[in-house]
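Only a single protein chain was left out; the remaining protein chains are all shown in position.
Order of writing sets the labels: A, B and C. Residues in every chain begin at 1.
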Amino acid sequence: MIGYGFMGRAHSNAYKRLNDFFPLQHKVVLKAACARNEEKVKAFAANWGYERTETDWRKLVRSPDVDLIDICTPNDSHMEIALAAAKAGKMIVCEKPLALDVKQGETMVKAVEKAKLPNMVWFNYRRVPSISLAKQLIAEGRIGRPYHFRANFLQDWTISPDVPQGGAGLWRLDVKAAGSGVTGDLLAHNIDCAMWLNGPIVRVTARTETFVKQRKHAVTGKMQPVGIDDACLFICEFANGSLGLFESTRYARGHKALKTFELNGEQGSLAFNLEEMEYLDFFEYNTGGGEATVDSHIRGWRRIHVTNGEHPYMNRYWVPGLVIGYEHSFLNALADFVQGVENGKPAQPDFRSALQTQKVCEAVIKSGKTGRWEKTGVDVKAVI
Amino acid sequence: MIGYGFMGRAHSNAYKRLNDFFPLQHKVVLKAACARNEEKVKAFAANWGYERTETDWRKLVRSPDVDLIDICTPNDSHMEIALAAAKAGKMIVCEKPLALDVKQGETMVKAVEKAKLPNMVWFNYRRVPSISLAKQLIAEGRIGRPYHFRANFLQDWTISPDVPQGGAGLWRLDVKAAGSGVTGDLLAHNIDCAMWLNGPIVRVTARTETFVKQRKHAVTGKMQPVGIDDACLFICEFANGSLGLFESTRYARGHKALKTFELNGEQGSLAFNLEEMEYLDFFEYNTGGGEATVDSHIRGWRRIHVTNGEHPYMNRYWVPGLVIGYEHSFLNALADFVQGVENGKPAQPDFRSALQTQKVCEAVIKSGKTGRWEKTGVDVKAVI
Amino acid sequence: MIGYGFMGRAHSNAYKRLNDFFPLQHKVVLKAACARNEEKVKAFAANWGYERTETDWRKLVRSPDVDLIDICTPNDSHMEIALAAAKAGKMIVCEKPLALDVKQGETMVKAVEKAKLPNMVWFNYRRVPSISLAKQLIAEGRIGRPYHFRANFLQDWTISPDVPQGGAGLWRLDVKAAGSGVTGDLLAHNIDCAMWLNGPIVRVTARTETFVKQRKHAVTGKMQPVGIDDACLFICEFANGSLGLFESTRYARGHKALKTFELNGEQGSLAFNLEEMEYLDFFEYNTGGGEATVDSHIRGWRRIHVTNGEHPYMNRYWVPGLVIGYEHSFLNALADFVQGVENGKPAQPDFRSALQTQKVCEAVIKSGKTGRWEKTGVDVKAVI
Partner (left out) sequence: MIGYGFMGRAHSNAYKRLNDFFPLQHKVVLKAACARNEEKVKAFAANWGYERTETDWRKLVRSPDVDLIDICTPNDSHMEIALAAAKAGKMIVCEKPLALDVKQGETMVKAVEKAKLPNMVWFNYRRVPSISLAKQLIAEGRIGRPYHFRANFLQDWTISPDVPQGGAGLWRLDVKAAGSGVTGDLLAHNIDCAMWLNGPIVRVTARTETFVKQRKHAVTGKMQPVGIDDACLFICEFANGSLGLFESTRYARGHKALKTFELNGEQGSLAFNLEEMEYLDFFEYNTGGGEATVDSHIRGWRRIHVTNGEHPYMNRYWVPGLVIGYEHSFLNALADFVQGVENGKPAQPDFRSALQTQKVCEAVIKSGKTGRWEKTGVDVKAVI
């Protein structure tokens, strides 16, 4: 484990609990936690039960007792660590976004594929049971030809100009460490879900905005220009002919993590909201095969409380009606990854799949500057 | 029209608009409005377009140009007016509750039935399209054997002890004029709907409460004991074996007209809330005939937006998605009444049907005093 | 009244009921209904109580007993009728959108302003009490500096390729009669509300789509190319620096009239949904003046049930908790118009204000073709 921030905690929790809930052949052993600040990483390791700590990730990466490297550092170090880990023959799981930009991402993909190493990017929201169920309903043919996909990721925590940028916990506001603002941090999640559910995005037109132009840097104490996008809105075309609409911001007063999506198709529609993640809303027009029809006077949006044993992942947890939380999406993702290693069917998104999301993000940022429609260059076969 | 209060307005609106929306053989003509206060009734008549006014209801009732008497006065005068109107051979539509008590109600039923006059009590909520749709879904067999029925009618407008009792607009707080408090005013609506949807109520046990023991009388200005029930809760048994739970109060801070019901059956469930009356919530377990089954992973509560042409009454109004309001329930009820007169199939609830609701109310009030289960004595055949 | 379609009914209902609910100096008299089809217009006039009918609108416009002309015809005839009515010195109220295009609109504005005639365009949704309340809360300073405005208008009634275009009731699908598709029909409403609440829109980038490329024409019976936009998505900049996101479609399965908006500001946020129009959702961060603060542990979105006497227009109707419907927005708009005539403070939007919405629509359609950001040319002072 490299990094000990918010994601370090979320991943550590997943590692520790994996075998309590999922019947897998392998047992997770927390070998080592690594970070530059020795005091903090020791406290982190003690809390979560890592056997030892390191302050140099290069050393960790070469450790013979380590099979898997988890990259939870700021985005600007993903590539370097991943390349070293690949060279050392370790399995790699990397926080999203894959990299600072497409070029870095391509280098990373090349490295892990050449080394033939299991690899995954933590787009954990795919494993929220409600979103996994959405994927299943689409696969069952219940939505039919898609027309519209729209998704938001709205937060409000940076409205105050007094929030500093940079440093521990705030590197997401520092364009050097993060690469972009809400686009890489929040929209990347939405784009990953969107392409998983609705296929490749081929063209985009975007508008980005930085509402607060200068912020104090948390480390230097100096006022510095803000380089990230505070907000990003884009319209896009999917390869299947449907239209997409995306918005993300950290200036939507009243929303803390309002990650939503809605898909409208000829046969039905789906809607999701992370703030009440136990639900999937489903409008059924015709039942799956197009043969039977829902009687017109009883049509309506159905709130599916995704907590039954027959719902994705839910047979691993409690009983119908009882909700699980945000953290379980990591647990589910990890279980899929380990199972993929065990049965030879790699869990997705691997680096190559995550690279396609990076391409869309890059096209969005570019369009924000050019004001024109930009092609994404997504590799259709890699959208899995 | 006798009375010019809140219900006088609601009914007048229905009369004036009936022929705009419903294709009936008869045209409504607003002949006369009647009330003791000449100035006020003249203003009322001018506003709504009544041809003339009266200050003596006895005179109105005998008017040869009047075919129908609408009783919108406080409850303590319903019987006297109804008996006179019946004697005069007029059709009668009467505000709910039917009377002050069962004894009065029985006298009224006898009178109108002897005279063979069309008669109806304004339990208008039956004609909210969502509730009418609930009735239809039950009739289609979509609910199956019922287990539970629960209903609330929660308000908060009398919490302040400074609200006076009695006088215009406040006679509902005066036990002499109203007969009871929330039981006759609010629960009567719920009981009417409950028996319409789920059949006769046979036994009840209740708890009534008067939170504010004294209020100033609006007319006399004197502090007087409060005789009505501010709140009433009861448990009941339906003839079909299901259990009922009812609550009404004017002390539920935050609720203005939260009239709700929910019915749980073996095959499905239904729920309604007057404050968002455009919806009916429906949980479908097995589809109607018990043959096909809703796939278990997509089961959920469905919000039916009851605004389509195929929904009850909605083909008379606008287009799908556009809501109608509270007032339309009166319009729908009136249309049914007139159509019943035209085609000889009387609209319900007539006086006899409304008398059964009165019986349940009376048993509830009695149980509130005795603390015991009380039989309602409902005439099963009259629950229609 | 020229035209007898859906809007003809909605307006007629407003005229007939106006004086029942609003204390105005003038009484509405329904003089004449006009349409080419004599049989249909006679039936329409009989239903709503118009004194006479006409089949030639030119004749109607010259009638000396008519003070006000209401234009409810398809969009391609708005200008011609309005110019004639202005010439005849009549007050004019015109269905939205104002015209087929900006050029027509400018001609109309010039005509009514030259003639100094009261004029209004029926952007009725401003008068939904919840939306009027939103305006009030903004004016009270409860939202603060705005960051984001997003609005949808989603329907699903044209998904089937079997729906024909053109003819009575379907002229909205015929580009010659309508000018555009969802942009003029649905987005015009959202743009009007958006600029009323959040000020001028200055630049847009849009994507329009026609999913069904050919439809049978209802009159000719021939398959013809579809010229309208089935869907339209656009991003925009407001003059106040906030960003807008708009989407409208008739291919959003499960939505019948999902007209929504949300405004996020520094001090608070607002959200509305026409399908449950009795609510306005409000997130309060700081109370109005910025002095007192809502305690952080009780912050949340508040559902305001907009049915109290202190809410806009609601003192004209029933009692708290009881909802009014779609049709009342026309009644409220008409009351404002008449009051404006009486007190010399014209109700908005007048033709000039509605022209600004037309400009945004035209820029949107243009951007849909060019794929570029387009300026709207909105006259800031006319956005009222």
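The working rule: a residue touches a chain if its C-beta (ideal position, glycine included) is under 8 Å from a C-beta of that chain, and two chains touch if they have at least 3 such contacts.
As the structure is a computational prediction, the values presented were derived from the model and not from experiment.
Undergrad: Would you indicate which residue among B:36, B:345 or B:372 is in contact with the undisplayed chain?
TA: Looking across B:36, B:345 or B:372, the contact with the absent chain belongs to B:372.
Undergrad: Out of C:2, C:18 or C:137, which residue would touch the omitted chain in the full complex?
TA: Checking each option in C:2, C:18 or C:137, the one touching the absent chain turns out to be C:137.
Undergrad: Touching the hidden chain in the complete assembly: which of A:11, A:299, A:328 or A:352 does that?
TA: Among A:11, A:299, A:328 or A:352, only A:328 touches the chain that is not shown.
Undergrad: May I ask which residue of A:79, A:93, A:277 or A:334 touches the chain that does not appear here?
TA: A:277
Undergrad: Touching the missing chain, which residues of chain B?
TA: On the side of chain B, residues 147-148, 150, 154, 156, 159, 205-207, 209, 211, 231, 233-235, 237, 241, 243, 245, 247, 249, 251-255, 264-269, 283, 285, 299, 301, 371-373 touch the unshown chain.
Undergrad: Please give every residue of chain C in contact with the chain that is not shown.
TA: Residues 133, 136-137, 142, 282, 284, 292, 296-305, 308, 310-311 of chain C touch the chain that is not shown.
Undergrad: Residues of chain A in contact with the chain that isn't shown?
TA: So the residues of chain A touching the unseen chain are 6, 9-10, 12-13, 16-17, 19-20, 47-49, 155, 157, 255-258, 274-279, 305, 307-308, 317-328.
The rule we apply is simple: only the chains that are shown with their structure count from here on.
Undergrad: Farthest from chain C in C-alpha centre terms, which chain would that be?
TA: Centroid comparison gives A as the farthest chain from chain C.
Undergrad: So the centre of each chain is just the mean of its C-alpha atoms; given that, what is the distance between chain B and chain C in Å?
TA: 36
Undergrad: Taking the mean of the C-alpha atoms as each chain's centre, how many Å separate chain A from chain C?
TA: That pair's centroid distance is 40 Å.
Undergrad: For chain B, give me the residues that contact two or more of the other chains.
TA: Answer for chain B, listing residues that touch two or more other chains: 305, 308.
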